[in-house]
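Apart from one protein chain that is not included, each protein chain of the complex appears where it belongs.
Coming up: chain A.
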Amino acid sequence: MQLQVMNSPFNQEQAELLNRLLPTLTESQKVWLSGYLAASQTANALGTAVEQAAEVPAATSGQLTPREVTILYGSQTGNAQGLAAKAGKTLEGRGFKVTVSSMNDFKPNNLKKVQNLLILVSTHGEGDPPDNALSFHEFLHGRRAPKLDDLRFSVLSLGDSSYEFFCQTGKEFDARLEELGGTRLFTRVDCDLDYDEQAAEWIEGVISGLSEGQETNNAAPESAAAPAAVESAYSRTNPFKAEVLENLNLNGRGSNKETRHLELSLEGSGLSFEPGDSLGIYPDNDPALVDQLLSEMKWDAAENVKVNKQGDVRPLREALLSHFEITTLTKPLLEQAAQLSANEQLSELTAPGNGEALKVYLNGRDLLDLLRDFGPWNASAQEFISILRKMPSRLYSIASSLSANPDEVHLTIGAVRYDSFWRERKGVCSIQCAERLQPGDTIPVYIQKNQNFKLPENPQTPIIMVGPGTGIAPFRAFMQEREETGASGKSWLFFGDQHFVTDFLYQTEWQKWLKEGVLTKMDVAFSRDTDEKVYVQHRMLEQSKELFAWLQDGAVLYICGDEKNMAHDVHNTLLEIIEKEGSMSREQAAEYLAGMQQNKRFQRDVY
């Protein structure tokens, strides 16, 4: 693009200089320059922020901004909750700015921002945290617990001294917060069943503790922590080894499905992405399948083989595990394989004119089938290796927002298992994630940008999201991002799967966003809960009038998920809705939709 005064912030002279310079730059020079400019930009911003910070006390001296206090409770029977509300009121009465939340509803990532934290928590059973404290308790005691050097805290524990582990959970929080660097603003109080008095004393103690530090409270503005935007050293060709932080099945017991939720750490990678982008993963093959190949061919697992043109050498087993594709057959592969076998059937199959038979053979079979079907083979392992395709990466729509989960990337992966030609077949990457990948392991990843699946620039623009099954992934990222940026536009999500009870992916998150108004509206269709199968498009049709009104209001519509059936059906339903509600012909409706597509108001990420 030519820079002009009209389309850029530059004056005539600058634009001309840039227009002369830019076309001459190599790719790496461009990368360097953009990093250089971004970094100096941030440095300047930093300088400004620091100056501002220095000015703050002068400007506001004498009228202290209210001190912020976060109160978190974990409550089984409601006692701790009641006390938390009471403490909140008391503190507000003394001029503090208070947030009261159950531990469950609190986003652990926000912990770092908290300066004053009060914990009220009961203990139940044999020293166990209450249900709504479990995940926070686990987070705080887990590997992702942040350093809390700036945190001041105090704990009120409720318990029953007739139990062996009296107030255990409170004690654990207290000890752990200290361990993470926090300082106590008041000593922990352990209350027995008759807790009122002790609790009241604790609140008073906390208030005096909070008041003591009043004059020293000058938190640095948040922007100071913003890192400089620097191009990552990692890419598709040089993937980053991301550590697995979390790997769990989103489907409840009894489901026909298994959908993995993966959380990976990007810490130190410099990788960044936007909602709508994808993550590429380089998986490993199933070791059991590799071993079957080795034993079928009586190959030596330790034999060194070349794995690329550069001549890098790896033991055969490792090469088959990580470097080559062994689960998919291609026409060129069979043609080359025919050169390595005296088997006439194979040469016949690959002979010109047998295209149809070849296609049938390729479908649903893998390398092991090929090796078993067309022996005897007269070729070395190296010769075989050389005809195999390099291991391709798998792309998954990212299910998280970087601003909501810094240094992390989340994925939603459907486990693929099916039977074909009397053997169980497994999706390479999805089953690695489902069966072998453990927290603490690493996996090679890179970011795949997708400019065609992006939130509208205007935060007020309404969005409609259609994402059944794992198609839900990018919309989780959308919601996280919109929550984080405080976008005010309406949002409407259509989700579907087989069963409500087991397959409502990320159910509690949608519920929370709905409750908080981050998500305006949600419709769900569970196809196997009713006699008649109900899919997302049926829900869309049920609300055709409103849906069309949203489109008329300028809503951007997104579809993500299965291409073969869903995307097609949804597309037709959209046409039907536009036709009906807009009183248009089919052609006009198609034009309407095409127009939307041109204006980036109809975006798809289908697979």
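Throughout what follows, a contact is a pair of C-beta atoms (placed from the backbone, for glycine too) under 8 Å apart; a residue touches a chain by one contact, two chains touch by 3 or more; residues count from 1.
Convention: contacts and distances are computed from a predicted model.
Between the listed names "Proline dehydrogenase", "NADH-quinone oxidoreductase subunit C", "Sulfite reductase [NADPH] hemoprotein beta-component" or "Urea transport system substrate-binding protein", the UniProt record for the complex's undisplayed chain reads "Sulfite reductase [NADPH] hemoprotein beta-component". Of the listed positions A:21, A:233, A:248 or A:342, the one in contact with the omitted chain in the full complex is A:248. Taking the complete complex into account, A:511 is the one of A:511, A:585 or A:599 that touches the chain left out.
Checked against the hidden chain, the listed residues A:368, A:524, A:590 or A:606 yield one contact partner: A:524. On the side of chain A, touch with the chain left out of the figure occurs at residues 124-126, 131, 134-135, 160, 162-163, 193-194, 248-253, 261, 500-502, 504-511, 514, 522-524, 529.
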